[in-house]
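Pasting in a structure now, in structure tokens, and then I'll have a few things to ask.
Removed from the display is one protein chain of the complex; every other protein chain stays in position.
Chain lettering (A, B and C) follows the sequence in which the chains are written, and residue indices restart at 1 in each chain.
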Amino acid sequence: MSDMKTRIYLDNAATTKTSQEVVDAMLPYFTENYGNASSIYEVGQRSKEAITTAREDIAKVLGAKTEEIYFTAGGSEADNWALKAAFEAYSKKGNHIITTKIEHHAILHTCEYLEKKGAEITYLDVDENGLVNLDELQKAIRPETILISIMFANNEIGTIEPVKEIGMIAKEHGVLFHTDAVQAFGQVPIDVDEMNIDMLSSSAHKINGPKGIGFLYIRKGVKIRSFVHGGAQERKRRAGTENVPGIVGYGVAAKRAAETMEVRTAKERELRDYFIDRVLKEIPYVKLNGDPVKRLPNNINLSFRFVEGESLLIMLDMKGIAASSGSACTSGSLDPSHVLLAIGLPHEIAHGSLRLTLGEDTTKEDLDYTLEQLKEIIGKLRDLSPLYED
Amino acid sequence: MSDMKTRIYLDNAATTKTSQEVVDAMLPYFTENYGNASSIYEVGQRSKEAITTAREDIAKVLGAKTEEIYFTAGGSEADNWALKAAFEAYSKKGNHIITTKIEHHAILHTCEYLEKKGAEITYLDVDENGLVNLDELQKAIRPETILISIMFANNEIGTIEPVKEIGMIAKEHGVLFHTDAVQAFGQVPIDVDEMNIDMLSSSAHKINGPKGIGFLYIRKGVKIRSFVHGGAQERKRRAGTENVPGIVGYGVAAKRAAETMEVRTAKERELRDYFIDRVLKEIPYVKLNGDPVKRLPNNINLSFRFVEGESLLIMLDMKGIAASSGSACTSGSLDPSHVLLAIGLPHEIAHGSLRLTLGEDTTKEDLDYTLEQLKEIIGKLRDLSPLYED
Amino acid sequence: MYSEKVMDHFQNPRNVGEIENASGVGTVGNAKCGDIMRIYLDIDDNQIIQDCKFKTFGCGAAVATSSMATELVKGKTIEEALKVTNKAVMEALDGLPPVKVHCSLLAEEAIHAALWDYAEKHGIKIEGLSKPKSDIHEDEEDEEEY
Partner (left out) sequence: MYSEKVMDHFQNPRNVGEIENASGVGTVGNAKCGDIMRIYLDIDDNQIIQDCKFKTFGCGAAVATSSMATELVKGKTIEEALKVTNKAVMEALDGLPPVKVHCSLLAEEAIHAALWDYAEKHGIKIEGLSKPKSDIHEDEEDEEEY
């Protein structure tokens, strides 16, 4: 867009920088230990061991068993797998799935696909902070309900759902519980047993791991089958030559994220709240989206009235700041963010939203600079706006 | 298995070393240009441009249009996508798919899955060299045939199928033609237009590219939909944050494979035939599997009577040689190779098969050493064998 | 994503603002994305557009096309201004990404709306100008043009 290089990266919910430590761990698996992990010979066995270590490291972060972690190409594949395979495997029990209106498209579009195949889907509403209502969830459960899929934390507004309570309800009713934890894994503590989670999706590139690798946690006993059929990899449940460097990188990233979680997120929370406070005080006509407390440590989502999102993003970009927007124009789609609409924002306000997501390297100076630029840009765009009269 | 490091890697059909050039091209996309390619800001746009370049480079190798290349997580996903989505998209036309008995499991297991969904599958026989019979193919086509899926070249025995003729037949009958070219892409010339290929699967790690990335070529006009639903990536046909380093690496690997193809494969063919000649002369009771001429440049597949495959592999491994076998024990499954059975090998001979697949770095010295070791090992194992009386 | 020309007009939009007692004002909204454009025209007695200003709530392409459109109609007769189509604006900007073509329609329609307003106020009829819609409803692009 501009010639200026990105200097301040505030779109860590979209993707993160792969940390050098992760890259270093991956490197030997490209050019030295490049063997196919299904092979019997030494260079193949080295790959296999590396995969086992990564699987163990990841399982530990979730309180899961090693053999309950199945690697995929990312969060989208994990989401597709969980929903489509559960729909097939539990067709005798029923065809009803409960989810929410604020899920990621990897869930929502999969649900639409399943509707064409005969699934009935309940899309739960959320309140103005993006939280599901547990009573409504409870009421939505029917005898033919086979799956509840509710995200752990929302990618746009950062709201953290009451996962433990949802898990309890699912368990009481004997319904499978899947959670899309792509934004939550490595950011907030997760324990699949304590939270009664049966399946969980995650993606490495959200926690300073590599792109193109994710996993689906599947609790032992959940009888879903393959999504990708073929070779006997991943205990015959996910075919394809293992992406060994990706898996190794994911293992290191997960371990690292768990180890640094407490310190890192405390710092992020502080910076986040500092920025939100200042914006709300120093810029008029602005609103914080998402729950102020039950919120991902690194998520800031603001709506600026009279301002359109794409213009805002381009202007920030020209100042070297990478951010994102719930707005239409960025995602290739022109529809306004379904999440912002679901929390009740009117169309034209949803249109002027800005998401800033902090990363492990974000500093107070970055945010101070961003705030100064933001003030100026908002002023400029409001002057351009036919909706704004000062 | 042994403590000796692999010194001679002869399993390039399983996977290849990622070339240093490829790794070097990937590296900046981990820690510098790590932006999400769907983003509007500069660091995201750099990712997007890198993806476009890779797509162009790959399209060129196939004589395809840039926008006909859709990245996947590998060959298995591409195969699954082609078959499952074609079955859904063309259900009004029919439910019949034609394939062969020697396809990769990514095709065969997907076919079995589709059979449960109501598909009728014809599995064509092959002759003793592994070639399909064009007359039989022609006769197998019915009004409700929606797809012919026949591999370009077989991964075990290296036989190259008459793809151009198959394409012609498919076209004459107005049936879609998919080919699993995972073993052929970058090894033999392919032109999707000339060969009337409608869909083609490929996987980067077979041509010195990274693991975990592949593509499905889909001819413009073929109306198959998504396999992985979600975000708007890959022209809305394959959701998931793009694996930018993987895609970049694939682009470089494809370009490189195309550029070096003539010289590299000429050298490989020479080495291959040198080794085959010597084995057939110097070791008794041995048979070459696959077509002697219509054969991948780097494939050697031999059956040694009275010898069991796994033992052979372990002994080669102990000498620092990485090879593979069509035998039961290596793949996690105990069934003998379906490919060797399909070309008519009796069970116990299929059981003693050895696949050696050369790579760009393989030398004559490697093969001489391998042959010496092989002679000794075969002797030793035959002495152990109750089937062998000398 | 955007051409240099688009970026130039986005960063330094020409003719931003309002015209008091304008001869014609047109406001158009894009139903598809929710964006809004308002154009002010100052037209003299010879039906020549002496001045033109705009305000836009919209994406980068919307701002740039507004800016370019005002440049293109300034100094033109009404008849000439009617020929400033979205295609002409896009060409002047060295093109727009496919997903942004609809944004350029806003500019065309906003000019038409301002001219219509002028015609109504002055009780004249402009040849070839029909009552503008207040909302642009383009046909959905075929999402399956693969």
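Note that in this section a residue touches a chain if its C-beta (ideal position, glycine included) is under 8 Å from a C-beta of that chain, and two chains touch if they have at least 3 such contacts.
It should be emphasised that the depicted structure is a prediction, and the values quoted were computed from it without experimental measurement.
Among the residues A:I58, A:L108 or A:I218, only A:I218 touches the chain that is left out of the figure.
Screening B:P143, B:G221 or B:P386 against the full complex identifies B:P386 as the residue touching the chain left out. When the omitted chain is restored, the residue from B:T265, B:S311, B:S324 or B:T370 that touches it is B:S311. Considering the complete assembly, chain B touches the hidden chain via residues 1-2, 306-311, 314, 318, 328-329, 332, 334, 336, 347-348, 351, 383-387.
By our rule, only the chains that are shown with their structure count from here on.
One finds 33 Å separating the Cα centroids of chain A and chain B. Per-chain CA centroids place chain A at a distance of 39 Å from chain C. Mean C-alpha position of chain B lies 55 Å from that of chain C.
Counting partner chains per residue, chain C shows two or more touched chains at residues 1.
Shown for chain B are the residues in touch with two or more other chains, namely 40, 45, 236.
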